[in-house]
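A single protein chain has been removed from this complex, and every other one stays in its place.
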Amino acid sequence: MREISIVGAGMTKFAKMPERDVIDLGREACIKAIKSSGVPRKDIQIAYCGTARTGQLLNRECGVGQTILLDIGISGIPVTSVGNFCASGSSALREAYLAIASGMYDVALAIGVEKLSVRKGKGLPLTSDGVTLLTALGFSPPAYFAEIATRHMYEFGTTEKQMALVTVKNRGHSRYNPNCQYQTSVTVEEVLASRPIVDPLRMLNCCPTTDGAGAILLCAKDLAWKYTDKPVDIIASSLHFGLYEKNKDMTTFNSDRASGKEAYEMAGLGPKDIDVAEVHDCFSIAEILHYEDLGFCPRGEGGPFVEQGKADIGGEVAINPSGGLLSRGHPLGGTGLAQTTEIFWQLRGEADKRQVPGARVGMTHTMGGFQDSIELADVASSCIHIYRQGW
Amino acid sequence: MREISIVGAGMTKFAKMPERDVIDLGREACIKAIKSSGVPRKDIQIAYCGTARTGQLLNRECGVGQTILLDIGISGIPVTSVGNFCASGSSALREAYLAIASGMYDVALAIGVEKLSVRKGKGLPLTSDGVTLLTALGFSPPAYFAEIATRHMYEFGTTEKQMALVTVKNRGHSRYNPNCQYQTSVTVEEVLASRPIVDPLRMLNCCPTTDGAGAILLCAKDLAWKYTDKPVDIIASSLHFGLYEKNKDMTTFNSDRASGKEAYEMAGLGPKDIDVAEVHDCFSIAEILHYEDLGFCPRGEGGPFVEQGKADIGGEVAINPSGGLLSRGHPLGGTGLAQTTEIFWQLRGEADKRQVPGARVGMTHTMGGFQDSIELADVASSCIHIYRQGW
Amino acid sequence: MNQATFDKERIDPVLADMFIPPSSHDNETHLVASKCNKCGVYFFPKRHICPNCFEEGTLEDKYLSNEASIYTYCVVRAAPVGFDSPYILGYVDLPEGIRIFTMIETDNMDDLKIGARVRLIAGKIRRDENGEDVMGYKFSVMKER
Partner (left out) sequence: MNQATFDKERIDPVLADMFIPPSSHDNETHLVASKCNKCGVYFFPKRHICPNCFEEGTLEDKYLSNEASIYTYCVVRAAPVGFDSPYILGYVDLPEGIRIFTMIETDNMDDLKIGARVRLIAGKIRRDENGEDVMGYKFSVMKER
């Protein structure tokens, strides 16, 4: 397959921005990505835009990408909308990657954007698409992750303190990231004293509702030198729909294990080779499972892994140096390409005070979405990319 | 680039089906496509699902493909939702095509589905996504195509009778297609006496609201022989967002011209080589423009082209032997893969009484969607595929 | 729940095909699953085609067992509109090899634990816009003997 590099990346600040619309956010991210890249707009041959909820919230199910591009003087190229729940932005990157890999296009733009602050039911958990049956029974995503937490605690002795430490670590990182919705540190005591949402999860174990956008410019690696002397190569791209099985072990995500395995094989690397990873910490327990499912630690040892500082900057692998979803917030389609932007900066040594020293190989990971299945439990998508310094 | 073949295709009947949901429709199309193909389900490595309005109408913006697949025992593979207005189904096919072309996957399933009959405002024109400004001024898609008709009539002398003849031709074909919503012929007089919608367009110049689904199984051509001795090759795939320009000539679609030109170049063929084409006759005037934009006749001669029978089965090129959108109806995301299913059957000689004799090369064409632009007029997407007998 | 107090009119339409509430003929609640007569596997809710066998016509309606054990649970304190918090959700394992998502109720929170036995009942799930009870099925933690 063709080798592919990222040559530009950009994102908005993530925050609740009632005065800005989804086009405005996408435009800012694209302008930043394009201007950071040195790629003339006329070189961009294809674009994908990832959104998960713009139809239901804003009556814009198709065409968000087209409108954003029209605003910055780009028309006439192929533009397609891509949706995959919380992995919508990552899926846009992946389609752009496949389009270049096919040989049909050389330069592509991936956009991920969402404006979640317009949703009704302030303070209530966001529901998932199409889960009519589950919703009728009182389901919500935090309930699902709380059920996972209960079982993980039962099987492995994981503690509320260990879950709190995920938040403490990520909020600690957020102090140095001006793009985060929250930029202040919190203590274990503050997490454990925050409002109960679904036992055993509290408010500070859950990512906030946010608006934001990211954009990534990528091209065939042999062209990257035209634009930058510091390209960041995408060396693996994997996506899996949950492997829905009867009586599936709910302390592990099959989808993540499948995506992780495929990504490592594609990159010819293993978990020990990853210096920095942005993973989908929608809830603190999720990050603990990701340590395990992505191979950073053995099954059941995610709790001690964070407790021993192994997920810190300076630990075994720097997990969520940006502050993660717990700090940045989680605008569904916006998250994936904010993660990629962070890794682009980290591998180029441009991450300021949150820089992971010597970071050469990075990973992004998004996952989520539910099927309306009473009987079979997993998430609807898990998308992983691995990146390496390309110079 | 890798050569790619279709080995299975299936579709539901298109009709208003209040008792069936979008998952039920998609499941039927997938089962038919899979069973027609001889491809074991375990061989399917990736899937795309095209929808344009399931978020707004059914609160299912992501995950329609996953739910359909789960129902037929497929999980764990990559599944992504794709949206592109009226070209959503075609865009799903195109992403499946690019995924195989990349070399990363060998066998892919594309699904296109929509349930439009649930929308409110029965009898009123369907609006387009995100066109807040245009809608505030009274815009609707039939108004846009009526404006095009007025100008086309002014510049080229196109007549209401010629537009009516598009409907007469397509409804004539529909008599032999049990999958159409309408399966009866109409006369020029009936078209011209039907209810005025937006002058100069009447009810029978407009495609009806419909529910339906199509599904296509495709694979690398070197694997096709495992499954069928009559593979249908996809020899071109093109997509373009409208080329939005100031004072653009509104009697031609730049997007269609760009997609047509690219598709012909990719296939190494010209308009004269196309035996059968399913084109996007959302309104009868649209089909007249498509004759011109796709190169079947010179600029301005679309009216005489249909009047002289050149678009008939047995004419220069058989346009919409299925009955087209005017007969089958137009469930946005469902349309593209119903077109591809028709061409699959036509090239394999399986189109029963509507068979185009000796059809070896076919085309599908979907287009549509509007940007919220007061100043710049074009459609948001145009997607073309060219197919050839692969044996 | 006694059938005398169970108002079938108030069953959530979304859940209506999934269970049989108690009646004057049968005081028990029943979950209605599909069972494949070819591969023998149960599916809940009912399916249209067996995902294993991929053939039409192999599925039959079957009642599932009414007793199960808790695989995991949580206590919802920030409740969606219409639900009265706190309430318990969980996954319970049935003898037919099925694990299902369900609301759980208990008189004593100390009895709520992984492995606890639960029994199917019909009862209130939430309130509608008018504040009226909406009924469905759920599981109740059984007293240890």
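Letters A, B and C mark the chains as written, and numbering starts fresh at 1 in each.
Quick note on the criterion: a residue touches a chain if its C-beta (ideal position, glycine included) is under 8 Å from a C-beta of that chain, and two chains touch if they have at least 3 such contacts.
The structure displayed is predicted, hence computed values, not measured ones.
Shown chains touched by the undisplayed chain in the intact complex: A, B. The residue from B:Ser36, B:Thr150 or B:Ser284 that touches the chain not shown here is B:Thr150.
The missing chain, though absent from the display, is touched by one residue of B:Gly138, B:Pro178 or B:Gly358; that residue is B:Gly138. Counting over the whole complex, subunit B has residues 121, 123-125, 127, 132-140, 142-143, 146-151, 154, 195-201, 246-248, 250, 374-375, 377 touching the chain that is not drawn. Against the chain not shown here, subunit A presents residues 24, 27, 31, 41, 70-74.
By definition in this document, only the chains that are shown with their structure count from here on.
More C-beta pairs touch across one of B-C and A-C than the other; that pair is A-C. Rounded to whole angstrom units, the spacing between the C-alpha centres of subunit A and subunit C is 34.
Looking at subunit B, one finds that residues 70 touch two or more other chains.
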